[in-house]
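Missing here: one protein chain of the complex. Every other protein chain is in place.
Let's look at chain A:
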């Protein structure tokens, strides 16, 4: 315990982080962020530096709060700016001699906001008061863990394109396809990721990876027309060590496998392939391998993407014949008869429950069911996103003003995030009556350029009137465009070296334009985002964080609420 004399900030009186705490014994401590509150019961000021700087530790400490320091969450939900969904917890409050009762909240891990009983007291007022007051205070300090709420966590994993990624159930490790025939597992070590194991088995490029959240098994598929299921087993040579052991999958396809996804119950997985088919695989105990059954009709071209309906039977698939379809994958050996839903009432094997064309003939890059499974969205190479409500029936097309999106994930029943060649994830929101772009997750820090799609969508049949309403967003002035313009007008080229990759990379060349000055994109990702996946869920089941990997070799974890307009600007005076 140390007595606190004052708290100061480098930025004059703004109390923006980092802040310096000055103690009575003439020592000081600079911290990236502080939360403090009047704490009238303790005679001495206390400084608590939590050894575990995670939110859970703080929440733990709040589970036994001083009666005077707790305020029910309900009281702060009405403020509008601080909606309950955005608030992780009430950290402290109280009535110091000089203040009114005040609440400090943490917004989505890291970002702090102050709100008084009158919902007006800002965190700056707090600090000023503390500096002047003689009352004692309790401090909760968030170290290391500090990020501005809207700031994404970015890691450069490798100088090669990342084709696919999937996190371990506890998010401490990530399986990556680093554009080679071997999948890599990286483990989080501090603020960094280090390779810990290699999944070697494929002869050609690993195209997709999926890590089952419950059974902790990894499935990979590759251009060598194979898939493997990897399970953790004791190493025969040193039993204390765990190694990943592959189990054979009998696919029987004559073209590359393009994407693989576990079903929700993790007793099946689907492999999309260039053989105009989808392999639905289940485990054959007798043979000790994964056997497959193929969905072929009426697919006319390479299947590029699959996604499971929560009922474990329906499967959405998008293909290069510019169609997204919903199939039944009912296997009587493994599945129970699913109840009727918006897609139909009977689901024998290979029933086509829906077939939808992309708006302007673009091949379908990515499909996804909404969390309930009652809607499906797909992105296609014609820069559009199509959302299908079979119960409507309504088919809504969002016409993008940017380059095509190649990957998408739903974050809530009425929201999804898409990313792709535009190098930034964009949040879209809407219902069966219409969808629109909310904003880029990569837009939080102002100066970054962004070319948001603004075209307002409406059901396709209505003859959408879009593009005219918003600002002139489609200008040829986005970062990617400027890069090529520089190459043209100033001779700044970014022709990277081409490290060879066994099996031939999906994306030629190195990930970043090494040594190129002025060629940097204004977005965090410096090249196409290849994969976006949910990373963290909030208490209401909505996705609060998503992870992306890209051709630039970067892994980025984004806060969904960072989309422009959703993030309250706390430190802007």
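Everything below uses one rule, namely that a contact is a pair of C-beta atoms (placed from the backbone, for glycine too) under 8 Å apart; a residue touches a chain by one contact, two chains touch by 3 or more; residues count from 1.
In this section, contacts and distances are computed from a predicted model.
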| item | value |
| --- | --- |
| Per UniProt, the name of the complex member that is left out, chosen from "DNA polymerase epsilon subunit 3", "Chloride channel protein", "60S ribosome subunit biogenesis protein NIP7 homolog" or "Actin-related protein 2/3 complex subunit 5" | "Actin-related protein 2/3 complex subunit 5" |
| Full-complex contact with the absent chain, from A:268, A:381 or A:525 | A:381 |
| Of A:225, A:309 or A:399, the residue in touch with the unshown chain | A:399 |
| Touching the absent chain when the full complex is considered, from A:173, A:253, A:278 or A:322 | A:322 |
| Hidden partner chain, touching residue among A:169, A:195, A:361 or A:392 | A:361 |
| Sites on chain A contacted by the missing partner chain, in the whole complex | 276, 300-301, 321-322, 357-363, 380-384, 399-404, 451, 453, 455, 463-468, 472-476, 478, 481 |
